[in-house]
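Just one protein chain is left out here, and the rest sit where they should.
The block that comes next holds chain A.
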Amino acid sequence: MSDNDDPDRSQPDAQLAEFEKRLNAKLEARRAQESKYDRPNSNGWAIGFRYGTEFIVGVLVGAALGFLVDRFLGIAPFGILIGTLIGFGAGTLNVVRAAKELGERSQR
């Protein structure tokens, strides 16, 4: 491809480079503008609900497992007690993971 065939492309290289520089600056500004709008990609209620369910479900599953252990091993009420405690741990872990993941997503 020789640039001389095309009358539109016969501009000096310096002018072209200048144009590219301006274009890149504009594009960068545009991207910065857009990323500002991207950040709150879900509303607060959805995030709050997410944390809430993650925590409560952890506790409930822990308690349910403890209850089952009670039923099958006949060690009531220790299974449900320990199960609920571990469930609290699991719920907290779920919330920490959710927060980490949401934080990573909003940073990008």
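In this section, a residue touches a chain if its C-beta (ideal position, glycine included) is under 8 Å from a C-beta of that chain, and two chains touch if they have at least 3 such contacts; residues count from 1.
Convention: contacts and distances are computed from a predicted model.
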Candidate names "TonB-dependent receptor", "ATP-binding cassette domain-containing protein", "ATP synthase subunit a" or "ABC transporter permease"; UniProt protein name, chain not shown: "ATP synthase subunit a"
Among A:17, A:60 or A:81, the residue in touch with the chain that has been omitted: A:60
Touching residues (missing chain, whole complex) on chain A: 42-43, 46, 49-50, 53-54, 57-58, 60-62, 65, 86-87, 89-91, 93-94, 97, 101, 108
